[in-house]
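Yeah, one chain of the complex is gone here, protein chain that is, but the others are all in their spots.
On to subunit A.
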Amino acid sequence: MLVDLQGPWSPLLGRLALSQIPYENPILAPLFVVVAIMGIAIIAALSYYGKWGYLWREWLTTVDHKKIGIMYIIIGLVMLFRGFMDGLMIRTQQAMAVGPDAAGYMGALHGYLTPYHFGQIYSAHGVIMILLAATPLLVGIMNVIVPIQVGARDMAYPYLNAVGLWITAAAAVLVMASLFVGDFSHNGWFGIAPIFELPYSPGVGVDYWMWVMQLAALGSTLGSINILATIVKMRAPGMTWLRLPIFTWASLATNIIALTSFPALTVALALIGFDRYLGTHFFTAGLGGNLMLYTDLFWLWGHPEVYFVILPAFGMLSEIIPTFSEKPLFGYVTMVLATFGIAGVSWAVWLHHFFTMGAGPDVISFFSVATMLVGIPTGVKVFNWAFTMYRGRLRFETPMLWSIGSLFLLLVGGLTGMMLAFPAINYMVHNSVFVIAHFHSMLLMIVYAIFGAVTYWWPKIFGFKLNEAWGKAVFWLFTAGTVGVFVPMYTLGFMGMTRRLDYVFNTQWQLLLDVQMLGIAFYSLSVLAFLGLLYVSIRDRAKSRVSHDAWGTTHSVEWMTPSPVPFYNFAVVPHINARDEWSWRKEHGFTDLRPDHYEDIHMPKNTGIPLILGVLTFLLGFGLTWRIWWLCALSLALIIAVVIIRSFDADTGYIIPADEVERMERAHHDRAQAAVELPQAGVPGGVTAYGQGNKPAAKGEVGAPGSGISSPEGSRA
């Protein structure tokens, strides 16, 4: 042992002992029972219905980018729920623990959470929401959509894609494990130097945090290489750079950020690892360490990370708003320039996360002005979306509602962001709940865009639409939650309340903390409504089946292939003629999806190796956290062995013969034709984006040249 650990250690179990299982905790123990029962129920159901083989063949070993994307999104949604529960506990604690007379329960002096437990909850909330909810949701959507949008059959590296997924899953399992085995970190999602050093965090919490972040970072880095390679090398013939769909542009920018910034995080965390495991002094206060160095290194990644999550959201809005405005995007080139402008500036603003750390006025002025520069391209984007609506024909279906909600949150977040960029203002609101409200406005802006995107692309992936009424109910309940929580929070910021208070010392803040609980109640209802939405939509799926062009006014390449998308995406790789290819084809009457000839398709084979690597990575992370050295050595050796063995496997693909493709395509078209009612003009989903006339389309215009809607088999109208 190179460092002095408090508490026992044994060669077999490391720091793990029975006492590390919080079986006496009145919150965690019942939760564990519930989780265990649910796990057993799922296993029993899978066995009863004999679905293990299906699960293994179709999901666990898949390299299909759409299924991997869906699994990313499922991880994201599950972790979003976990993160929400953490948020609910934070809000409840703060509402309960106001003033010295507030009652205390379960060992806490005030409220029901002891300070260290509270610290773990807000840290887990941050880590989960950013790295294991927002990131997987966005990566999942990019995974599903980008290859189809560029007209490719899969990612550039399908196997690497699956490896990225299972490493991300390992990170999610590791953070969940910290609930029931040991503690999580209490030093915030970004790590407050030097609390993460051994003298101040002697338990395993910080180790959990460090390895969860490391694994999530590794997964994202692998994913970004893949998406970049796919966009650069796998575009369909004819898709020049200026014909690239706007969401793909956003994905390109965002993954350049990811690929170049995540290594900074990896290094920063590795140096903490050296401090905690080897007794070095990189970030300690004494013996030559410099704790400010950590803060710099972290935000050197952390701020680009913010744009890593926001740019895909901007891309989603840029797809949804034109579709429901029945009009192409205003100022495409400007939009691309703005996207790369934001990506470029993202590298020069990190210091605004710690204006209060005492840098000189010259340095602070530079970073303040650089931060404000972000407002220029962002402002341009907002104006462009507004002018996309201008002279449009706006339909307020659920994806559009989410997008408009997102736009307003962006305005609020932008306004408060410009306040925070001002050091003179920042000194007053840094570390206050005003900052919390600001970045929640921005992250919720992303969540709104994600919900919009999920609703928007859902029919593409599953072949049926989500229920409109339930979707709107989710939107309004969620919005009530957002307003109810964050308007009072901004207000509390002006009252001077700071963040992370386990005990709230000022009783004047009680009222607004209670109002926030009302918002939390609406959020809880929206979670239930979301489950209802899924249930009702899946139950009624036969009634809501759609053809390839689910919304009737879509414009990009992904809508040129059947819904649900076949596993090979396109029977014949399309030739791209225009920026909004599908709109162009609708205008020119090329709406028949059936090619005149079929060809052999080369597809990657399924493989179980990524899943095995994921399991081994989890074991490595767990072993490192608990300092079980034999487990670390064993799992690391196995990871290296498995990677080497796989590299000798030359037979990783297979050919689908042209006849087989034709048979499957026919089945797709027959099924679609049987299920789908022909969309009607004048109803949502029935009118083209580029109708010639300026008047609303009348009934009976369907199928006319330029109105662009054809039946699934192309000639019925």
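Everything that follows uses one rule, which is that a contact is a pair of C-beta atoms (placed from the backbone, for glycine too) under 8 Å apart; a residue touches a chain by one contact, two chains touch by 3 or more; residues count from 1.
Everything below uses one rule, namely that contacts and distances are computed from a predicted model.
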item	value
Listed names "Multicomponent Na+:H+ antiporter subunit B", "Ubiquinol oxidase subunit 2", "Homoserine O-acetyltransferase" or "Cation transporter", with the criterion being the UniProt name of the chain not displayed	"Ubiquinol oxidase subunit 2"
From A:25, A:61 or A:260, residue that would touch the chain that is not displayed	A:25
Residue in contact with the excluded chain [from A:396, A:535 or A:630]	A:396
